[in-house]
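One chain of protein is taken out of this complex; the other chains stay put.
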Amino acid sequence: MKPKRRQRLVLVGLLVAGVGIAVGLALLALQENINLFFSPSQVAAGEAPVGSPFRLGGMVVDGSVSRVDQSLEIRFDLTDTANTVTVAYTGILPDLFREGQGIVAQGSVNDNGLFTATQVLAKHDETYMPPEVIDALDKAKAMGVQ
Amino acid sequence: MNNTTPSAWLVRFHRLGSPPSFYHFSGLIIPWVSAACLILIVAGLYGGLYLAPTDYQQGESYRIIYIHVPSAWMSMFVYVVLATSSAIGLIWRMKLAEAIARATAPIGATYTFIALITGSLWGKPMWGTWWVWDARLTSELILLFLYLGYIALVSAFDDRRTASRAGAVLALVGVVNLPIIHFSVEWWNTLHQGPTITKFDQPSIAISMLIPLLLTAAGFKLHFLVALLASVRAEILDGERRTAWVAELLARKKHA
Partner (left out) sequence: MARGARPGLLNYWREKNMLEFFQMGGYAAYVWPAYGITALSMILVIAHPIRKHKKLRKTLSQLHLKRNQSERS
């Protein structure tokens, strides 16, 4: 390789590596701000902002969804298996909202620890299967337990 | 002359790097690649939209996957082509590499646009929102701005070669965004789900759903090839309009 070309190759390498390191360090410093939501454990540990809105993410606990009498308010528990936060929400729920589903709720915590949500988003997993296969898998799992 | 010896093939391959050979060669293969592309996409869509079963969670809405995932893959793949040809153009000053770099940017921007729009149309019914500023969506939007920035920068110069060199630096700076897009769903918590197919353990998708996806993905790759060849051909003819081979080409066309 001609020296001139080698010099350009080195420059290109340095450019890419330099930008990579700079951006990598910046992202490392911003780590917490890039995360979309806080987990119930982070809320329990006091890492989430108090009084100001933030996003809370977790699984809807089975059997915890209830309607508050004579209102459109719905309440459910969000868990990350270690800690649980109760969420109150009035409004339209996404089609994927159901018990056991991953949820991201936007809102804030009051003094009693109740999270009042202004928006509820559903997070789905990366599994794509026909219902029959999921049924078969569930059955197989149930038989394995017995 | 025997054209089938290995060295003869090597010479032929090397000649492809010259604008006239590339121009003739691309003109020959574009119809064939287009036909293959069309067959793959039609077969993939028939499988994906009609034959593939309903998803247990997302119902029929998941069928957007057959264009969303291929376009998202292509948005990143095309950037790899843009950055690689930019680096080759920058280091070896190869005209064809520069032409390829300039031609890829609008195509890559198109795939990125498709990935963002189809993702939004998928997110509204499933997530409950058109858009959320999570790491995956934001880094993909930055990719669109990188493509648009490249196009704007290159078109700001009158001289084609200076333009290519300036664009190449921007393209190489933007390479850092590619691992961020890919790993965003693992490094940070996001609303966007993790990878289905490109993860190391078994893909978590039924085979009857996966096969149409691989077909459309292959179709998108060939679509990129057609768009790239067509675009580079136009670029070459424009850039070489004063050369002898173009004059010869035009003269031959007239007498034929």
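A and B are the chain letters, set down in written order, and residue numbers restart from 1 in every chain.
Simple rule for what comes next: contacts are C-beta pairs under 8 Å (C-beta built on N, C-alpha and C of every residue); 3 or more make two chains touch, one makes a residue touch a chain.
Keep in mind the model is a prediction, meaning the values are calculated, not measured.
Enquirer: May I ask which residue of B:T110, B:S139 or B:S164 touches the chain that does not appear here?
Expert: Checking each option in B:T110, B:S139 or B:S164, the one touching the absent chain turns out to be B:T110.
Enquirer: In the whole complex, not just what's shown, which of B:I39, B:A156 or B:A251 touches the removed chain?
Expert: Touches the omitted chain: B:A251.
Enquirer: Just one of B:A8, B:A35 or B:L49 touches the chain that is missing; which is it?
Expert: Selected residue, touching the omitted chain: B:L49.
Enquirer: Under the stated touch rule, tell me which residues of chain B contact the chain that is not displayed.
Expert: 49-54, 59-61, 63-64, 67-68, 71, 103, 106-107, 110, 113-114, 117-118, 121-122, 124-125, 206-208, 211, 223, 226-227, 230-231, 233-234, 237-238, 241, 246-247, 250-251, 253-254
Rule of thumb we're sticking to: only the chains that are shown with their structure count from here on.
Enquirer: So, what's the distance in Å between the C-alpha centres of chain B and chain A?
Expert: 31
Enquirer: In the complex, go through chain A and note every residue touching chain B.
Expert: Touching chain B from chain A are residues 5, 8-9, 12, 15-16, 19-20, 23-24, 27, 31, 34-37, 39, 57, 92-97, 104, 119-134.
Enquirer: Which residues, counting only chain B, touch chain A once they are in their complex?
Expert: 53-59, 61-62, 65, 87, 90-92, 125-129, 132-135, 169, 172-173, 175-176, 180, 187-191, 193-196, 199, 204-206, 208-209
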